[in-house]
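Note that one protein chain is taken out, while the other chains of the complex remain in position.
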Amino acid sequence: MESFDPAWVALRLSLKVACWATLIDVVFGVALGYLLARKRFPGRELLDAVLTLPMVMPPTVLGYYMLVIIGRNGIIGAWLQQHFGINLIFTWQAAVIAAAVVAFPLVLKGARAAFEAIDTQFEQAARVLGVSPFGVFLRVTLPLAWRGVLGGTLLAFARSMGEFGATLMVAGSIPGKTQTLSIAVYEAVQAGQDDHANLLVIITSVVCVTVLVAANKLTPNRNPQA
Amino acid sequence: MESFDPAWVALRLSLKVACWATLIDVVFGVALGYLLARKRFPGRELLDAVLTLPMVMPPTVLGYYMLVIIGRNGIIGAWLQQHFGINLIFTWQAAVIAAAVVAFPLVLKGARAAFEAIDTQFEQAARVLGVSPFGVFLRVTLPLAWRGVLGGTLLAFARSMGEFGATLMVAGSIPGKTQTLSIAVYEAVQAGQDDHANLLVIITSVVCVTVLVAANKLTPNRNPQA
Amino acid sequence: ADITVSAAASLTNAFKEIGTAFEKEHAGDKVQFNFAASDPLVQQISKGAPVDVFASADQDAMDKADNLKLLAPGTRKNFASNSLVLIAPQGGKVPVKSLADVTQPAVARITIGNPASVPVGRYTKAALENAKLWASVEPKLILGTSVRQCLDYVARGEVDAGFVYATDAAIVKDKVTVVATVPTETPVTYPIAVIAAGPQAAAGRKFADYVQSPAGQAILAKYGFGRP
Amino acid sequence: MSTQFKVDIHKTLRSGERVFQLQASFESSSQRVVVYGSSGAGKSQMMKAVAGLTTPDSGRIELAGRCLYDSAGGVNLPAQQRKVAYLFQDYALFPHLNVRQNIGFGLQRGWRNPLARVDGEAIRYWMEAFELDHVAHQYPHQLSGGQRQRVALARALAPQPAALLLDEPFAALDPALRDRMRAELGALQRRLEIPMLMITHDPEDVRAFGDHVLRMENGSIFRVEENAA
Partner (left out) sequence: MSTQFKVDIHKTLRSGERVFQLQASFESSSQRVVVYGSSGAGKSQMMKAVAGLTTPDSGRIELAGRCLYDSAGGVNLPAQQRKVAYLFQDYALFPHLNVRQNIGFGLQRGWRNPLARVDGEAIRYWMEAFELDHVAHQYPHQLSGGQRQRVALARALAPQPAALLLDEPFAALDPALRDRMRAELGALQRRLEIPMLMITHDPEDVRAFGDHVLRMENGSIFRVEENAA
C-alpha cells in the first residue's frame, strides 16, 4: 500500500507532538489544578473559567491568535527571533504548543476535581509524620488523585492526537515535517481521497485505542477501596 | 454596531445547542461512566477507549462520517426520512448531535474518575438502610461524585460552545438558523474580518466565563471534608 | 534545497504530481507543500512562515499578499485557469438541466462557497448577480467553508445543486453531473509568486518557473485546469 | 423462644498469599447475642455477611425465622431487603449530609435525600436520646469521634429495623454516656423484641446484653456460653 509509508511518518509525528503536549499539560495542569482545588483566593473561579477558554474557542480561531502571538512580529515570536534566532512557525514545536494550549483545560479540570475529592485528613497525617509539603503532595495527594489526573491526561492525549485546526494554522501541513495524522486525515477528506482517509482513520483509531487501553490497564486504581 | 444583532442571534443559537448537547452528554456520560467505574466486564477498558475516540478525530472528519450516517442518504438519515419524514441535515438538531458526539468523552471520563474515587462503604451503608439501588445512586453516589461530574459537564458545555468542525459539516452554516457563534467566529477569521472576529471572540469569552463561574459558584463542594 | 510551497487546497492533487516531477528533474531539490485555503496561507506568510512560493486560488488573496509586500517583485504570474460549474447529484430526484433551473421551487437547497471567505463563493455570487439569479437563489443557500464541503454535499445528495470548480467536479465524476459551465465576469485564474523573504527564494523561482513550463502545464491540464 | 439466629457460613478472604478462612457457625434462641474475640478474628466479616454486605462462599443465614441467605437454595436477599440495623465499625456516615439528614436517611424512601432541616418524630426522638440536639445541623467532619458513633447508631436504629447488628457500638464513648446509651438500646430491643447481635470488647456490654455469648477466634466460633436467658 503506497499510502502506508507517509502515514507511518505522520503517525510518528502525531505521537511525538501528542506526547510532548500532554507532558506540558500535565505539569501545568496538575500544578494549577492543585492551586484551584486547595487555595482560596479572590478570582479563583474566574481563573478557572479563563483557563477553560481554549475549549470554547474554535481551534482555527485559537490558531489565528497563536499565529499573532508566536509569529515573527508577535510578542513572543519577535522576542524568540531576536534573542535566539528561533522561528517557531511551521515547526513541529509549534504543533506542540497548539496541541498543548487546546488540550490544557482537560488536565486542569480533571486534576482539580480529583484533588477536591481527597479527604485532607490523609495529608494532615503525612505532615505530622514530618514529611515536607512537596513530599506530601508527591506521596499522598497525587497518588490518591491519580485516577482523576489520569482521566484528564488521557483526554488531553486524545485531544492532542486529534488537534488539527490550531495546528494547521501555526505549524502548517508539511508532509514529513509538520503534517500530523489528523491533518493528513483532514486533507485526504478534503481532497476526496476517501479510501486513504478511511485508512488513516483506522490507523488513528487503532493506535489511540491501544494507547488508551494500555494506559488504563498499566495504571491500576491506586485507591483500592472497592 | 451593525454586527451586533446577528451576533446576538448566533449566541442564542449557540447556547441552545450547547445546553441540549450537554444535557444529552450528562445523561449518557454519567450512566456509562458509572458502568465503567463499577461493573467489571470483559472489554471494559476497550469500551472506554472506543468511547473516547470522538476526541481523537479531527471534528471535520467526524462531521464527514456523521454526514454519512445521518445524511439524507445515510443509514439513520434515510430511515428517519422514510418513516418520520425527518431531515436532520442543516437543522439545529444536527448541530446538537454534532456537539454532543464531540463533547461526550469529557463527561464520560469526568464521571468515571469521580465514581471510582468514592469509598463504596457509603453505598453499602445506604443499601442496608433499605434504599433501592437507584435511590442509592441518586442519594449517595451522585452527590459524592458531584464535583467530578460537574467538571466534566462544564468542559462538555465549553466544548459544545466551541464546536464548529463537525457542526459545520452536518448543520451547514445558515445564518439565523444553524450558524452558531463559533462558526461565525471561524468565518470572520477566514474572511479576514479581524474586528468582527475580535468582537465575536469577546462575546464568546464573556458569556462562557460567566456561565462557567456561575456554575462553579452555584454548585458548592458537596463533599465538605476540607 | 528544501523548497516550501504554500498552495491553495484546490491545487492539492495537481501540485503533488508537479512536485514529484520537479524533484526528478532537479536532483537535490525537495519540495514541501503546505496546502490550505488561500486566505490563511497569506496570514501564515505574513506572520513569518518560512515559505518560498505561494500559489493562490484567486487574485484577492494574492493582492493581499502583494499589499503586505510579501512578494518578490516581478514574480507574480497567472499559471492556470479554472471554470465555475453548476453540478447536481447523479440520479437526484430533482432534475437540474440548466442554470435557469436553480430558481425552480423544487430545487430547495443550493450550496456555494461562502462569498466572505471562499474564492469560489465570490466567483459564484458575482456570476449569479450578473445572471440576475442571486435574489431568488439566496434563500436556498447552504454556505460551505471550502469548495470540498460543497462538493461533498452534492455528491451525497444532501443538496439539489451546487457551484464548484470544474477541477473539483472531476474528482467525483461518478457521483455528480456537471449541468452547466457558468460564465464568470472575471476569469478564474490562479496566480503564483515567489515570496521575498523565503529562505530558498532562488530555488523557489525554479519551481515557479517549472509550474509554468510545458511539463507543469501538462500536469495541470490532466487535472482539468485550463491555460491562464 | 424460637430460633433467633441460625448462621452457618463459609468464606475465604484472600490478600496476596495470605488466606483468611471465615467459618462461622452458631445457633441461638436468645434474642441478645454478644460476640467477642481478639482483633482480626473475623467478627466484623461475619456480621457483614449477615447484613448482606458481603456474600459468603457457601452456607445459610436465618434471622428470627427469615432465611436471608442459603447457597444451596439459591437464596440471597439483597441488603436493602434484609431490614437490619447495621452499625459500621467505622461509622460510614454520609459526608454530604448533616446529622439530621444522616439520621433521617433510612426513614425517607424514594430518590431524594431528606432536606437539611428535615424533622419528624423519630429523628427528634433519637437526637434527644443520644444527646445530639446541639449538633443537629453539623456535618460528619465537624463531629467528635463519639458524636459520630452516636449518629451512626441513631441512623441505624431510626427506621425500625427487624434486627440489630452492632459492631462495637460504644467503643468511642465515655463510661457515663455508655451507660445511658446501653439503657436506651436495651429498652429499644425489649420494646421491638427483635434479635440483636453485638460485637464488643467491653465486659459491661457482655453483662448487659450477653444472654448468649460467642467467642470468635481465627475465623471460627470457638466457644459458646449460654448465660441465663
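As written, the chains take the letters A, B, C and D, and residue 1 is the first residue of each chain.
Following the convention adopted for this analysis, a residue touches a chain if its C-beta (ideal position, glycine included) is under 8 Å from a C-beta of that chain, and two chains touch if they have at least 3 such contacts.
Note that the structure is a prediction, hence the values are computed from the model and not measured.
Among D:Leu77, D:Ala122 or D:Leu177, only D:Leu177 touches the chain left out of the display.
Considering D:Gln4, D:Ser28, D:Gln101 or D:Gln147, the position touching the chain not shown turns out to be D:Gln147 (whole complex).
Subunit A meets the missing chain through residues 121-122, 124-135, 138-140, 143-144, 222-225. Residues of subunit D that touch the chain left out of view are 13, 15-16, 18, 36-45, 89-90, 134-135, 137-139, 142-147, 150, 167-168, 171-178, 201, 203.
Here is the rule we go by: only the chains that are shown with their structure count from here on.
The central chain here, found by comparing per-chain C-alpha centres with the mean of all protein C-alpha atoms, is B.
By number of C-beta pairs in contact, chains A-B lead all other pairings.
Between the CA-based centres of subunit C and subunit D the separation comes to 78 Å, rounded to the whole angstrom. Look at where the CA atoms of subunit B average out and do the same for subunit C: the two points lie 35 Å apart. Multi-chain contact residues of subunit B, defined as those touching 2 or more other chains: 64, 121, 186, 190, 223, 225. Touching of two or more other chains is recorded for no residue of subunit D.
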